[in-house]
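Some chains omitted; the rest stay in position.
Every chain is named by a letter (A and B) in the order it is written, and numbering of its residues begins at 1.
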Amino acid sequence: MEGEVNLRGYSLKEIMREATYADGAFLAIAGRVPTPEERRLIDAILNSLLDHGYVASTITAARYIASGNPQFIPAVAGGILAAGSNTLSPEHSYGLLERTRELRGDGTLEDGAERIVEEYVSTKRRLPGFGHPTHKTSDFRADILFDLADELGLAGESITQFQLIHKAFVRRTGKSNIPINIDGALAAIGRDLGLSANQTVAFAVLSVLPGLMAHVIEEIETGRPLRYIQDGEYVGMPMTKHLATSKSTTTLIGA
Amino acid sequence: MEGEVNLRGYSLKEIMREATYADGAFLAIAGRVPTPEERRLIDAILNSLLDHGYVASTITAARYIASGNPQFIPAVAGGILAAGSNTLSPEHSYGLLERTRELRGDGTLEDGAERIVEEYVSTKRRLPGFGHPTHKTSDFRADILFDLADELGLAGESITQFQLIHKAFVRRTGKSNIPINIDGALAAIGRDLGLSANQTVAFAVLSVLPGLMAHVIEEIETGRPLRYIQDGEYVGMPMTKHLATSKSTTTLIGA
């Protein structure tokens, strides 16, 4: 019927009139309306990466795109493309939790933590969800999300598991300056909320977008055209070669 | 200081603990915290395009990308790229309002409406912000946003101007089945909230994303690999040509 849009069983009219974006986004992505406690936690998640910072690859990529092509849409899309294994990727921490679950078997959460740390440390792999270039002792965004989940009664097994992995890691390596970072926290909380890995990434992307969009708009409105790096230089071999030898033989077909 | 992130003068800690996403996104994009009334309207805006629909170019493009490359990030970025002059582009309606302001000069809003409609109709151009392929008599999303703006005391000159343009259009053309659509409503309301054109687009994109993300996840999890159109066919000329004549002369250099 005209004038009716069905969003997973709810009327879009009602959602527009009565729900917050945390409600609407969770309904669209996770398929259900959040409880009031979940809504509060979702808002905190959605605000956790609001200022992803000028230094992030996502932001910088977006600004360079806007510098060459001063349009909003391509720059925002391009900035999102920088989300991957090195930044803004809670799916890797989520995978860590799933692998821990496998290794744990019938064991305790502590057993799971010991085993996953052993698996990574013994093969010299970096554990996803830990460490940050500027937040050395703790990532306050992760801490706030964990605190809130606790206060709201939403902390579950995944959060506990992630914190136990951290403890096992410190014990095993002696490194105390590698805290759980925001990606790790998002993965653990997302899993405790019943989200899949991709659904968790969805909320991370929504969180980073307003800041990214603000940077793009600033670049378009105030950036100098054709921004480029002046102190970088592509260093290769000296220009001493010539095509000469291949020249006489470029007679492609049937020559 | 570690553990402090400054978002336009506010502490991210405080924002995470106390603000909703409507607050945080508006602060990041528009540079200020919304009033309670504005927050309600922003939530409605942010929910207005939640189910942009399977039929939209954005959604379909994203699903095809995920069909070939079943990863979340590229498909979401690619879906956003479909936002442009034919869909999800309140900036064109925003531009209509700016052009109306110019044409109006010292005249009344009615004068502005008459002049902009004359300018478009006399040159047979389509007015942006009007009409929708499935919502023929009215676009309920636009109606709700206008009603809410009114109820919350946030309706300003831009909304009035857009509605007057619609009346002038119906008067001039006799066409009553071309209502103000959601793009038009978003432009008028965004302008009344003090947003720029790109800032208005930012909220439209945030609104469409949860639905788009849900489609991408569904495509990745349940879609058949390599979706393709079966009843379409690229019809060209029959395959009767040959490279023969150019063959003997492909001796590129120094031949």
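The definition used in the following text is that a contact is a pair of C-beta atoms (placed from the backbone, for glycine too) under 8 Å apart; a residue touches a chain by one contact, two chains touch by 3 or more.
Small disclaimer: the values here were computed from a predicted structure and weren't measured.
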item: Where 2 copies are displayed, count of copies in the complete assembly; value: 4
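The definition used in the following text is that only the chains that are shown with their structure count from here on.
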item: Residue ranges of subunit A in contact with subunit B within the complex; value: 2-7, 12-13, 15-17, 19-25, 27-29, 42-44, 46-48, 50-51, 53, 72-74, 76-78, 80-81, 83-84, 91, 134-138, 140-141, 144-145, 148, 196, 198-199, 201-202, 205-206, 209-211, 213-214, 216-217, 220-221, 247-248, 250-255
